[in-house]
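The complex is shown incomplete by one protein chain, all other protein chains being positioned as in the whole.
In this document, chain identifiers A, B and C correspond to the written order of the chains, with residue numbering beginning at 1 in each.
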Amino acid sequence: MSFVTTDEQKALRQSVRSFLESKSDEAAVRAAMVSELGFDRALWEQLAGQLGLAGLAIPEEYGGSASSMSDLAVVMSELGRFLVCSPYFASVILATNAFLESGDKEVCLAYLPRLAAGELIGALAVNEQTAELAPDADTTTAEQGGADWTLSGEKNFVLAGLAADVLVVSAAAPSGPSLFVVDATHASVERTALSVMDMTRHQARISFTQTPATLLGEAGAAAAVLSRVAEIAVVALASEQAGAAERCLEMAVDYAKTRFQFGRQIGSFQAIKHLCADMLLEVEAAKSAALYAAEQGDEAGAEATRSAHLAKAYCSDAFMKVAADNVQIHGGIGFTWEYAAQLYYKRAKSSQVLLGTPGHHREKLAACSGL
Amino acid sequence: MSFVTTDEQKALRQSVRSFLESKSDEAAVRAAMVSELGFDRALWEQLAGQLGLAGLAIPEEYGGSASSMSDLAVVMSELGRFLVCSPYFASVILATNAFLESGDKEVCLAYLPRLAAGELIGALAVNEQTAELAPDADTTTAEQGGADWTLSGEKNFVLAGLAADVLVVSAAAPSGPSLFVVDATHASVERTALSVMDMTRHQARISFTQTPATLLGEAGAAAAVLSRVAEIAVVALASEQAGAAERCLEMAVDYAKTRFQFGRQIGSFQAIKHLCADMLLEVEAAKSAALYAAEQGDEAGAEATRSAHLAKAYCSDAFMKVAADNVQIHGGIGFTWEYAAQLYYKRAKSSQVLLGTPGHHREKLAACSGL
Amino acid sequence: MAEQDDDSWTERLRDDVRGWLAENWDPALDVPAWWQRVADAGWTAAHFPADKGGMGLPSQASGIVREEFTTFGALAPPGGLGMLMAAPTILTHGTPEQIERFVPPILNGSVGWCQLFSEPGAGSDLAGLTTRARREGDKFIINGQKVWSSGALQSDYGMLLARTDFDVPKHAGISWFAFSLNQPGVDVRPLREMTGQALFNEVFFDDAEVPVEDLIGGEGNGWAVTQTTLFYERVGIGAGGSFGRAPNAGVKNGIYPQTSAGEAAKAFATPSGPATVALPDLIALAHAKGRADDPNIREKLATLACYTDTGRWTARRSVVADDPATANRLALLGKVAQTRIVKLAAEIGMDLLGPEAMLWPPDGPDGGRFSEYFAFSSASSIYGGTDQIQRNVISERVLGLPREAGPSKTAPYREVLESQRATAERSTR
Partner (left out) sequence: MAEQDDDSWTERLRDDVRGWLAENWDPALDVPAWWQRVADAGWTAAHFPADKGGMGLPSQASGIVREEFTTFGALAPPGGLGMLMAAPTILTHGTPEQIERFVPPILNGSVGWCQLFSEPGAGSDLAGLTTRARREGDKFIINGQKVWSSGALQSDYGMLLARTDFDVPKHAGISWFAFSLNQPGVDVRPLREMTGQALFNEVFFDDAEVPVEDLIGGEGNGWAVTQTTLFYERVGIGAGGSFGRAPNAGVKNGIYPQTSAGEAAKAFATPSGPATVALPDLIALAHAKGRADDPNIREKLATLACYTDTGRWTARRSVVADDPATANRLALLGKVAQTRIVKLAAEIGMDLLGPEAMLWPPDGPDGGRFSEYFAFSSASSIYGGTDQIQRNVISERVLGLPREAGPSKTAPYREVLESQRATAERSTR
């Protein structure tokens, strides 16, 4: 572990932050979250084009900039801070890594350059009854006729499912769970928006009826590929959670300094002060867990796996606690629709559950720790 | 549920409290806890004789006063409040109820009148590896030769094991786990004091080598009898815990009012005030649980079982938390040997574990609650 | 969880109610006529004195009466904030004339009440309110703003706290009014909450009026009157309240959505709004989700059982306590006891749902009620006085710990406000 922030990372954070401060303030978030597709296309194109963030995770041979997980973590934490409504996580983290980890150079060459440029938006359609990218229980099936595959079945909880142009889908093939690439706009694909608590992160239910599909990687390899994709994704998500949690603390502290009750700033009361101190402990511990997991995350291995589970378990509960404490410190106004505290509270819940609950990851962490 | 305290109960509490205030103050507790047998015989004789408390749980036909569990709960909570070092729980609750629940009139007639008078001290020797009065795993064995039984094996965690005159012992007999009465002073009985954290409650390891024993009740009936004895005992223990917890709160509040730091009573700081308020919630909830379980405790049944598990689970953790908070509010002095806070802290731990951890009882409570 | 009331008076009361209903329940009556009949018989507030429209029974009687009405299938006596808070407050502090004028319309359900206490700048510090009541002849002119008024849109009257004097110390300048909402100077605006619903309202006063004879408890004595109101609120929000299970009283201007008492009884029997998520719901959900054997879930549900039952039992101990100090001590714990129940129940619900916890009504199991309850649960430690305020109150009034030093309690409130404004300016500069 180094925990050293490079000058490049500092510059990256600064540029993303200034960009989002002007382009994704609370009003922009609220506008995007009630839009049909749940994101602002102009913002997406600038993130991908002007800032070049869509290609961060992609090797140069496919048109990306081959950055480290620690760089990605910087971007994710800023996206979390601003609650950005964006297919970034779905496309740049989930779908892109599914392509990459498949090892299928031909298909990668066909899609990754456009994903890296942000011209295509990808999504990963694996979950049916669980949220953990575990394809073993897939009821979606793949049938082969000659060289062609078709998929039939239904996927649930697909992030950016409506926004996506291309889907990576897991399905039960004769040789086991396999990954496929599907044109999201094909007539046989039916996409339904889910009603979700966290409106800053739209999700869809997607059904396939004999939908033409291209095999991605080797048939039967989905479980291994997705296991590594999930590991990378929870590390990215942990950074997003830590960034959002830090913003909740700042909101709470700012309010505590400016809100007067009993003729005093409420931040002068020990009950509030100590709650804020505990929030800081959670925030910094979450940042530590996310940073460490990102440092370990570039290469697969036992420590990458362990630190990913630890980061997701810890950051999930830390963000949830800090978001709830932020509501509490704001009192009644924190509970109103019009105030931003509720957006973070709901984001904290969706992030906590996404890709496996903290309890799920603690169980995995125990299994990685000699238990 | 009535939660009505009768005038008789109020009078009982008052008389026990005044008695213990003069006879079992902290100095008396410290003297008794380092004595060889761990109790003050004069105090025991007065409790049994002058106050008539040893016969509370015993029907009149055996020389007792046939009081209700709610009455017993009053006594137990006062004993808890003063951390009284006494074989009361071992003899009056555990051993006495083992006699009674066995339904063995002949043996009861032989022992209960003297137990009711406090002339005999009883103890219950069941536990070997667990603390839950579960005789199924007994390695202690009972052999029958004609009408005579002998016991061989070792019992652990026997409350008042050194102080006792007579032991009720569980052992594996041919027809299953059975209960026996043993003369604690018999030469074949070897008693060793355990080194315990909570010195106000001495325990012993007791080994039997072909020790003569009298069968108590029916052979093979130990599990059923002890299950009910455990139910009664945890209700009594819960009352003791609630009483001791209440005393911890009082100590903490008194100290918070008289200790000055930063030129203020520390009880004027919100951190301390709110901790005390939370302690009150725990104490009153514990009292509620203990009172309810005592009201339900006179007759066996589903609600008696459920409320006993709930009371032991809740009161255990409430007392432990309140005892730890009391140390915290006292700061450094609370951590010293010479200050009473540590005695309650250690008593809280022994009480928490005795007759099954809170986790054990929550699991049972879940099983009683449709899970 | 069998429970027995071994007090024989409660059994007698239940018999009396059933007997009376057998003779009097008429589903064809309109709601006002039925409630008038109920009130005339004394059932609405059986725990009130006999000469004040009640029967002089112990306080748990009102809950028992409502249980029997509901079990019988009859429309229960009116409840709502009027019964919960306004009636007992006016009974305690009102003049005989005021009691005569305000209490009967609460008991017969013809007038609905809301609370007009909190302000944007006066939440936890309720006494910091600045809504102004200026005396003009035989009336007061009201200007200012209130917030967090639940049911204000459906109410005829509000319990209004306003400052009648800025030149005396903070707590001495407050008065408590029975305030008619049916007048031009009042603007009620729904306030949308995190749940997406608008249970609460903002209420704006622009030269609204209240006659002098509707001032309860005397000018400048409002803070003392408020303590009574808040006491009944705490008892009600805590685990022991019985009016939450009663239909709301008098819908604004006497208009009822149902045409007959029978229809109203049916509507009341069908729960509406964000239903509470309680232990039995979660046990059923655990089975439905195949998690009933999960030791971590069992541990949490058992803990919830402990919180729920001890909350209920402690509330009961408060009710049957034979000295007021004990009753008060236990009643004051109700709110914080309730918070931990609500938060743990909400958390277990989310835990059991797994990925479906991300859904929201109308999606998600059971119409998304568990998600909605989770959002709602964040407010449980805020409404009715934050948990921080509850703990202050408990530690000071029950445990006798010292109050915190604050700005002068004796300075005219005008000066306190000015100095506060100066500090705020300094700290934002």
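Everything below uses one rule, namely that contacts are C-beta pairs under 8 Å (C-beta built on N, C-alpha and C of every residue); 3 or more make two chains touch, one makes a residue touch a chain.
Since we're looking at a predicted model, the values are computed, not measured.
Q: Of C:Thr71, C:Asn296 or C:Ser419, which one is in contact with the hidden chain?
A: That would be C:Asn296, which touches the missing chain.
Q: Could you tell which one of B:Gly103, B:Gly301 or B:Gly331 touches the chain left off the display?
A: B:Gly331
Q: Using the touch definition from the top, which of A:Ala117, A:Ala193, A:Ala224 or A:Leu280 touches the missing chain?
A: Candidates A:Ala117, A:Ala193, A:Ala224 or A:Leu280; residue touching the omitted chain: A:Leu280.
Q: Which listed residue (A:Ala116, A:Ala142 or A:Leu365) would be found touching the missing chain in the intact complex?
A: Of the listed residues, the one touching the omitted chain is A:Leu365.
Q: So which of B:Ser65, B:Thr209, B:Ser227 or B:Gln342 would be touching the chain we can't see?
A: If we include the chain that is not displayed, B:Gln342 is the one touching it.
Q: Considering the entire assembly, which residues of chain B contact the chain that has been omitted?
A: 127, 129-131, 156-157, 194-198, 203, 257-258, 260-266, 269, 271-272, 324, 327-328, 331-338, 342, 345-346, 349-350, 353-354, 357, 359
Q: In the complete complex, the non-displayed chain touches which residues of chain C?
A: 294-296, 299, 405-406
Q: Footprint of the hidden chain on chain A, which residues?
A: For chain A, the residues touching the absent chain are 1-5, 253, 256-257, 264-265, 267-270, 272-274, 276-278, 280-281, 284-289, 291-292, 302-303, 306, 310, 313-314, 359, 362-363, 365-366, 369-371.
The criterion applied here is as follows: only the chains that are shown with their structure count from here on.
Q: Would you kindly tell me how far, in whole Å, the mean C-alpha position of chain C lies from that of chain B?
A: Those two chain centres are 42 Å apart.
Q: Report, in whole Å, the distance between the mean C-alpha point of chain A and the mean C-alpha point of chain C.
A: So the centre of chain A lies 41 Å away from the centre of chain C.
Q: Find every residue in chain B that makes contact with two or more other chains and list them.
A: Residues 269-270, 274.
Q: Which residue numbers or ranges of chain C touch two or more of the other chains?
A: 388, 391, 404
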